[in-house]
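Only one protein chain is missing from this complex, and each of the others stays in its spot.
Showing subunit A:
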Amino acid sequence: MSGWAQTADTAGAVLLLLGAAVSLLGAIGMLRLPDVLSRSHAATNPQSLGMLLVLAGVALRLRSGIDLGTLGLIGFFQLLTGPVAAHLVARVAYRTGYVGREGLLFDELDEQLSRRPDGGAPAAAAAEQSPPPPDGTA
């Protein structure tokens, strides 16, 4: 019996370390990637994986029913709320122009935003914006 407990403890410790390492990778990505939108990739994807690994590690060390429920709850809310926060940051960054427009190869949202809500494109904007730029204007 203590052999199983030992194994679970070791596996839990390994998962904790692994989760921490993955989260660290996300933090490094936040520092290295150039703009807000790219950083939001690094902020969401590795972080949620790291968080799940840490929770699995903690679950393997705690091993009691109601604690597993609480950990599941934490994971559920994190997975649900993390993307919402990241989306709001990305949306604000896009709308306030912090993307470095010259960095975007093509932008299908811009075409839709500059179109009128009734569906008819204003003539001037259509002439300027409707063909997606074939080459990134470097």
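One rule holds for everything that comes next: contacts are C-beta pairs under 8 Å (C-beta built on N, C-alpha and C of every residue); 3 or more make two chains touch, one makes a residue touch a chain; residues count from 1.
The rule is short, and it goes like this: contacts and distances are computed from a predicted model.
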| item | value |
| --- | --- |
| "Hpr(Ser) kinase/phosphatase", "Type-4 uracil-DNA glycosylase", "Iron ABC transporter" or "Na+/H+ antiporter subunit E" - which is the UniProt name of the missing chain | "Na+/H+ antiporter subunit E" |
| Residues from subunit A at the interface with the omitted partner, ascending | 22, 25-26, 28-29, 32-33, 35, 37-38, 40-42, 44-46, 48-49, 52, 66-67, 69-70, 73, 79-80, 82-84, 86-87, 90-91, 94, 99, 103-112, 119, 136 |
